Structure formats: structure tokens, C-alpha cells
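Left out: one protein chain. Kept in place: all the others.
So that you can tell them apart, the chains are marked A and B in the order they are listed, and the count of residues begins at 1 in each.
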Amino acid sequence: MNDALLKIEDLSLSYGGGLVAADVTFDVRRGETLAVVGESGCGKTSLLKAVLGLDGLGVAVESGRVIFDGRPLSEMPKKARRALLGGEIGMIFQNPGAAFNPIRSYKKQFSELLKSHGRFQGESSYAEIRECFEKLGLPEGERILNSCPYEMSGGMNQRVAIAAAMLLRPKLLLMDEPTSALDVTTQKTVLDELSRLKALTEMAMILVTHNLGAAARIAERTAVMYAGRLVEYGGTQAVLKTPCHPYTRCLIDAIPKLDGRLPSGLEGQPPLYGAEMPGCAFRDRCPLRRPDCAERPYAQEEAEPGHFAACAEGRI
Amino acid sequence: MNEAKAILKVRGLYKTFKRKGVAAEAVSDGTFELMPGEILGIVGESGSGKSTLLRCIACLERPTAGEIELDGRNIAGKRPSNVCRTVQMVFQDAANSFNPRMKTGAAIDEAVRQLAGLSGGSVRKRRDELIRMVGLDPSLGERYPGELSGGQCQRLAIARTLAGEPKVLLCDEVTSALDVSAQAQIAGLLAALRRELGLAIVFVSHDLALVGGVCDRILVMRGGKIVETGAAMEMLTAPREEYTKLLLSSVLSVEDGYEE
Partner (left out) sequence: MMKGRPAARAAVKRRVWVFLILAILLVALAVAAPALAPNDPNRTNSDFMKIAPCAQFPLGTDKLGRCVLSRVLMGARTSIFSSLCVVAASFAFGTVLGVLCGWYGGALDELVMRAVDILLAFPQMVLAIAVAGVLGGSLLNAMIAMGITGWTLYARLARSAVLTLKNEPFIAAEKLSGCGTPRLLCRHVLPNIFGPLLVNAATQIGTMMIGIAGLSFLGIGVTPPQAEWGSMINEARAYIQLAPWTVLAPGGAMLITVMIFNYLGDSVRDLMDVSGQSHE
């Protein structure tokens, strides 16, 4: 039985004075990729911050638990939690320039990174780094090591950031929109390389994105969030081909297909702090809304084995 | 096609930048036409020169060589204030398209005063009208750009450009920084504006699928050159150039299965 590396149980988070996530429950198994999709402001980035568990990010856990590798994060002392980062939990940011100092050479920054985790072994470490670069489709590893981030393109910097995250062999890799700042052709290459890496290591990944196509490409399971709540969750194929929740269906319809037609836009905005609203937060924008949607309590129903949704009206 | 009717004609446009003594050609031999009420898509990745091309048309850059004819006038190398009543531009970074210290409504008022020549009470009336035209509630004009979402800012930016009733709207990656539903909203808005106002639109993006859905015709740019042009459906179903085929295959579709 492939047990869960990361378990999120009834997690409710607040940021800036209001609830940004409520009653979120899902898990990530070893070696599995989970995509968390939704519009901006749905709480998916706050979820990542909660898993990172750093105090300075402004996200506060109101209730629920985050359990990593059997250990609840809230019960761990600060030092232990910080030791997790990098070593067991890696993170890749949206902005390829965010992870590194733009004017110092990669060689220096990589050696510092390894030293701070006590894993620097001189020349053999550099050899390992070059090997990692090769796996990620970055030739001329030596030249890259001697360059500074500002000299390289966004695509290359993002791949180097992924290499850095990989180097510490984390059990779980968190990615916040890793490809949205990249060109289309680079996006596809990076995603393909990530899936290849997945096959080689037993790394679990959480991919936070609003790009359903990216989710379709590398994630086994997909969770759809709206206004802080998980509205659908299950196998990627099931969620994207036979969605249950009207929001998932609307999201899929909003994606431009290669058929020359205008995608159908979803009017309006998600409500701010929608997690605090009684009933379904999507009702104002939902094409299938019913009068009782305003009082309907939030509950995940299992539409099919392993495929959960908060509302099954979207099924055809 | 009656050539005289084109609202925008670009011929042999070149733009070279000098960086530390090295000359780089951002745009080479750019030539195309835009008909009134047409939506023309320009697809390309970073470094393809599409933004520079647009900036030359909006007179934000001075072309090194070539001609730009807008509504019968030669505008290459002129200043933005000469052309802003006929051609307008919307940018990728919506939030930073507004002065962070001014309310969005005040910025639109400025455009209304300067481009439409209105004053007094009619300024506010026109502002509310423009904001409603882009599908938003006029009360959003009282907010600062930092208090609005990317999609809302972008719509307000579009509202501002409409103040002078331009004939051509240049859209530079206006959806690239937005999430998928906001992208679809903006695409729908642009199509509606074309229908209702007869606006000619140049829609630049790296997303071939979106461009295919919004535009009538598509240009593909690479390394500063236009490598292929054609009707939208033709480009999506039967592209001729290798690069276009590459762009097409890079589109991440939900239809694709998860590959083992």
C-alpha cells in the first residue's frame, strides 16, 4: 500500500484577516504528482505556504493539520521544521529569478546551498550538479556553473532552479506555477523533464497552476479549488474528462481549444474570503445554480471511487 | 482585397537596438496590413520582436527604417501624442499600466479629458460609460490598481484606451499574466468590442490556441521576422512552416492524456 507522504486534514487557513482556505482535505502519495488548479486567489498558493510551514509568510493555520511523513508539522519545533525545507521538502517559485541572487555565480550559490545542508563534498558535488543539469536538458554544465543568473534566459534559470531543488533529493517538491513565466516551447520541455525526473526518483510533487493542460500532462491526480474550498478531487483523467462540479466544467470550457472558436469566459470574480460564505461560494457565477445552493453545506461526495466533488450538478 | 481600405499598413519595418555597441535587430522587414474591423493575431515567443513591432506602431519607439501608414497618414517616427486618437495600446502588465498612486477612475478621466476633449461633469459620465462598456461596475473606478485583480485592471486599461474612440487597438500579451478564466473574459471582451465598435485589433500572444480562437488572421514571428501568415483556421489545422508546427505542438491540451 502506497501510504501518504503528505496528508492535509480539514485545513483552514487565514491570511490578511480572513479565511483563504477552509476544510481542505487531500493527500499526496510517494512518487505521485498532484495538481492543484484554480483561479488566482483561490487559496492554492496559501496551501503551499502552509505546507512550507514558515511563519514569516503571513499564512496562519486556523484549524486542521498538515502531516508530513507521519509527523504533524504544527507539533514540530521550529528548528526541525526549517531542517525539513530543502532537505525533504523542496520549492520552486513562479519567478525563475526568485530563487537565486542574480549577480552571483551559480557555482558559489550551489556550494552554499549544499554546505548549509551539510552535503557539500567538493569536486564530487560539482560533478553531481553537472549530471543533474544533463538530466534537465542543460548542456555545458560547467559554463552554467560559472555564469550568473542575470546572464541567462528565464527558461534556463527555471531549469537551474529545478536542478537546485532536486540536488537535495527532497521527498516532496512543491511548485508554484513553475512554467507560467516561460515561453510555450520551454514550458513543454520543462514539464516533460519533470515527468522524466519523476520516473527516475520517487519524488512526490505538488504542482500549483491555473493551466489545466499542464496538470493533464504530468499529474496523476488533480484537485480543483474555488474560493478556498476543494470543489473537486480525483484522478486527472476523471476530473478533466468527466467533471462533476459545475466550476470544473466552466474552467475546462474557458480553455481555448485548437478549434478556432472563442473560449467561453466565466464572468465575474471569485469572492474574496469566499471560504467564510455559507452555502456554495460559486453560486453567483454558476450556470446551474439552484435556490438551495445558498444554504447547502460544504461536503465532499464520492461520485466514483477516488473521485470526489462538492457538487455533482456538472455531470452530463 | 481593396488595398486602399486597410486601416494600418506596415512596410519594410526595421528596428535595431544598440546594446553596449552591439547592434541587435529586433524587427526585420516587417510587412503586413490590417483591415478595419479585423482581428489580426501575432504569435511568437520572447525575442521574436512582436512587442517592438507594436511599440513602433504606437510611436513609443522610433523605427530604424520602414513605413507605417495609419488611416492614410504616415506615422513612422512620430510622437505618441500625434497618433493616440487613432491607435491605442494595452500592455501585458495590467496593474502597472496605471499610476500606482492614482485611482484607476482618475487615470481614465485624464484620458477622457485629453483624448476626447471633454470637461466638467461630462468627464465623469463618459468614464462610467467606458467602464460599463468593458463589463465592469463604475464603482471600481474608485479603487487603486493595487486593489484590483489582474483581469479587472486589464479591463479598465482597455476602457481607458477607448476614451478617444480609436480605430486600432494594439494588444501586447494582454492575457499572458492572467489566469485561464480571466483570459477567456478578455478575449470575449475584445471580440465584443470589434462587433460593437468596429475596432481593428492586433492581438499579440504566445498562446497559439487563444490566438486561433480570437483572431481572423495570424502572423507568426520569430527572431524579428514574420515567418508565416494565413487565416486562423488554416494555421491551426495545416501550418506550413516548421516553427509554426513547433508552436502548435507545444500547446498543452486537456485532451492529451497523462503520458507515462
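Assume contacts are C-beta pairs under 8 Å (C-beta built on N, C-alpha and C of every residue); 3 or more make two chains touch, one makes a residue touch a chain.
Model, not experiment: these values are computed from the prediction.
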Q. So which of B:6, B:53 or B:111 would be touching the chain we can't see?
A. B:111
Q. Which residue among B:88, B:181 or B:250 touches the omitted chain?
A. B:88
Q: Kindly state which of the options B:28, B:48, B:149 or B:205 is in contact with the chain not pictured.
A: B:149
**Q.** Interface residues of chain B (partner: the chain not displayed)
**A.** 55, 58, 60, 80-81, 84, 88-89, 91-93, 96-101, 107, 110-111, 114-115, 146-149, 157, 160-161, 163-164
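We take it that only the chains that are shown with their structure count from here on.
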(Q) With centres defined as the mean C-alpha position, give me the chain A-chain B separation in Å. (A) 31
Q | Touch list for chain A against partner chain B, complex | A | 39-41, 153-154, 183-185, 187-188, 191, 195, 210-214, 216-220, 236-237, 240, 250-252, 254-267, 269
Q. Okay, in this complex, where on chain B does chain A touch?
A. 45-46, 135, 149-152, 178-188, 191, 206-210, 212-214, 232-233, 236, 246-259
